[in-house]
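Structure record follows, encoded as structure tokens.
Left out: one protein chain. Kept in place: all the others.
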Amino acid sequence: MVEPWSPFAYLVTNLARFVRPREVTFSGVNSSLPMLACMLAKRAYDFAFTYINVAGGVDPEPSSVPISSSDPVLAEKSAAIFANEDFYDLCTRGRMDLCFLGAAQIDGRGRTNVSAIGDWHDPKVRLPGGGGGAVMLPTARRSCTWRTEHSTRTLVETLDFVTASGGPAHGGMYGVVTPIAVFVHDGDRLALDSWHPDTTVDEVVSRTGFAVDTSRAHPTAPPTDAERAALRALDPDGAFERDTKIRS
Amino acid sequence: MVEPWSPFAYLVTNLARFVRPREVTFSGVNSSLPMLACMLAKRAYDFAFTYINVAGGVDPEPSSVPISSSDPVLAEKSAAIFANEDFYDLCTRGRMDLCFLGAAQIDGRGRTNVSAIGDWHDPKVRLPGGGGGAVMLPTARRSCTWRTEHSTRTLVETLDFVTASGGPAHGGMYGVVTPIAVFVHDGDRLALDSWHPDTTVDEVVSRTGFAVDTSRAHPTAPPTDAERAALRALDPDGAFERDTKIRS
Amino acid sequence: MTGTFVSLSELAARVKDGDSIALGGSFLHRGPFALVRELIRQGRTDLEIIKQSPGYDIDALCRAGAVGRARTGIVAMEGNFGLAPYYRKAIETKAAELEEHACATLTAGLRAAAFGVPFQPVGGLDGSALPELNGWARIDDPYGSGRGAYVIPAITPDYAIIHAPEVSPNGDVRVLGTPHWDRIMTRAAKKVLVVAERVAPLESFQERPEITLVPGFMVDAVAVVPGGAWPGSCFPDYEIDYPAVERYLTDTDEAFAAHLAAAPEAEEAVRG
Partner (left out) sequence: MTGTFVSLSELAARVKDGDSIALGGSFLHRGPFALVRELIRQGRTDLEIIKQSPGYDIDALCRAGAVGRARTGIVAMEGNFGLAPYYRKAIETKAAELEEHACATLTAGLRAAAFGVPFQPVGGLDGSALPELNGWARIDDPYGSGRGAYVIPAITPDYAIIHAPEVSPNGDVRVLGTPHWDRIMTRAAKKVLVVAERVAPLESFQERPEITLVPGFMVDAVAVVPGGAWPGSCFPDYEIDYPAVERYLTDTDEAFAAHLAAAPEAEEAVRG
């Protein structure tokens, strides 16, 4: 019997799969899932890449997995402190390969809203703000985001506010992972790349607020033994899984 | 009998006298005399000031006096490394009180040429270039310079090239020291402030290429015992005095 | 030169109603939280908060009604706590005004101030609604590259206020691990105030001067407050006190009062 692929594990694993050999990959504040994804990639994949994070760490060897994705433990055993100004400049000068950036709403072009629900000037919900997004999304070579809720509230036809968008080189988020699907940008729009084997294309489409091309989609490849083992090692007692409020 | 006041000692001592309590004072590359002046001021004057230098030192306690005014010894016992970008930014944002800046030619307005003798594009002599001058002279609160030759070649009516000039706040060099005189800017032009007791106002005027107001000038106050003792301690065997090629 | 050491209450008293303050650290890490609480105790109002990623600090200040304006990039409690509830309420009710930045645009404004120039170009922002919202100008490259850049106006806080594990007797500031945004804040602000865990011997600074983040001559005053970054972390001394953050988030006046009273500096604050 195959172990079920929990929404949490699906998210972390598919975020990790965006990491590529020899590249520079970044995770920031408020980003526990990308942090876990980068740590999973380091453990599970048989290639080298540079992992930098908002704690200043460069390929750190944290003694524990912190709740806060900006925790100083993420710089343990780092041989350098590559701090905020440095990694932002790295990104704006075009040397950041992959950025994980948060989003509240995502539209079909891969743009994001992290600012407000409702009118910005009279918000129904004031959101955290985009952090690095407005500067990093247009300048990083690729950016990926995630949502723990796959719904027409989060994947929308029209953003309430465009916090971050794509730059001259690309159209927005390269990849989006939800508890049931993985989207990849086709240069014009986000297209369905794969769906959780326990769901269907129809369900993904019906729960997505923007029109989505599914013509090249396929069921997501199940987690490898190495991916499962890595995630188990990172979250042995399931604390992160419990803390991640997923609406799937 | 009073010990003679050598041109070298006159230069160093009168540069030191521009240092004021509680201020931030800077010496840079190619600036042995200002370096000695700052070290003299630390030893001879009964007030505190912050001495920063191009070696990154902040109030250092050098174990020896280096030939190069950018030598790492000038950061010994410093509690911080305040490096190039930092001290330039300090200056351009208006927090540098006193800068010592080199010059080849100085005009009556206190502007400097450190670029070329003759036409810049077809120079008779290509000079070192102004280093910090063009940015620091307009932005430091006060700047001072020195020449080891007091002549109509160095203190000129017309610069061959304007490397550095004054900013909106002031007209150029605040102070100029030569082997025989001290000039201070009166807001409009450099005026004679004092002359070496062994020379005369007439000699100073005749050897100065620009018109100079002498109406408030007086003989330079002789070196104090503390100033003499400090310079003796800094240059016990007269090596700096010999190395300083003075044409007086 | 000798550093100026004062009590926490004296340090806070330097900040006046309506001042703009850049707060060091990020989210729950190494923030000048003792000073923030002392500003609340002293009843400060109409503060302008400048920080790329505030959280507990701006939330507590909003809860106390001390904030007039926020210039921020991302605001959250982080960890598992989500949004900063009192900040959110202050913005939604318009009790406080928000100038929404990307973290890097706030940094650009601080860089302009630190560099002594009126504006600073910044990369990115293409397609974002933030430039129009904030009235940021786009300037074409005068050198004909065909590229342009948005420029951010200089941001000059009245005070940069940072928390550090160690200061020297001369007020030199040492930080271990990431400096977050503290470096550029201390260069951009008119004055620098520091809360430190402890005074370390001058010799330890002289041995490794490269680590010193702020030389003493740039520091206006220091208050030594052990544990002052509580309930946040101060590397390498202590980690986040998550239960204390959770208690802070209890939505009653009593809980907030109890939280302020439980802070490490509370005893001194009562004395002061």
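Note that the chains take the letters A, B and C in the order they are written out, and that residue 1 is the start of every chain.
By definition in this document, contacts are C-beta pairs under 8 Å (C-beta built on N, C-alpha and C of every residue); 3 or more make two chains touch, one makes a residue touch a chain.
None of the values given here were measured: they were computed from a predicted structure.
Undergrad: In the full complex, which of B:Ala79, B:Leu137 or B:Leu190 touches the chain missing from this view?
TA: B:Leu137
Undergrad: Among A:Asp89, A:Glu149, A:Asp198 or A:Glu241, which residue is in contact with the omitted chain in the full complex?
TA: Missing-chain contact among the listed residues: A:Asp89.
Undergrad: Touching the absent chain in the whole complex: find that residue among B:Ser165, B:Thr178, B:Ser194 or B:Thr208.
TA: Of the candidates B:Ser165, B:Thr178, B:Ser194 or B:Thr208, B:Ser165 is in touch with the missing chain.
Undergrad: Looking at the whole complex, which of C:Gly65, C:Gly82, C:Gly116 or C:Pro169 touches the chain that is not displayed?
TA: C:Gly116
Undergrad: Residues on chain C that touch the omitted chain in the whole complex?
TA: Touch with the absent chain occurs at residues 112, 115-123, 137, 139, 141-143, 145, 147-149, 151, 153, 175-177, 208, 210-211.
Undergrad: What does the interface between chain B and the hidden chain look like in terms of residue numbers?
TA: 29-30, 54-56, 67-72, 75, 81, 83-85, 88, 91-93, 111, 114-115, 120, 123-139, 161-168, 172, 243
Undergrad: Mind listing the chain A residues that contact the chain we can't see here?
TA: 24, 48, 50, 52, 56, 58-59, 75, 77-82, 86, 89-94, 139
Everything below uses one rule, namely that only the chains that are shown with their structure count from here on.
Undergrad: Can the chain contact pattern be summarised as a line, a ring, a star, a complete graph, or none of these (other)?
TA: Contact map by chain: line.
Undergrad: So which chain is farthest from chain C, going by the mean of the CA atoms in each chain?
TA: Max centre-to-centre separation from chain C belongs to B.
Undergrad: Taking each chain's centre as the mean of its CA atoms, how far is chain B from chain C in angstrom?
TA: 40
Undergrad: So what's the Cα centroid distance for chain A and chain C, whole Å?
TA: Distance between chain centres: 27 Å.
Undergrad: Find every residue in chain B that makes contact with two or more other chains and list them.
TA: Expected reply: no residues.
Undergrad: Counting only residues that touch at least 2 other chains, which ones in chain C make the list?
TA: none
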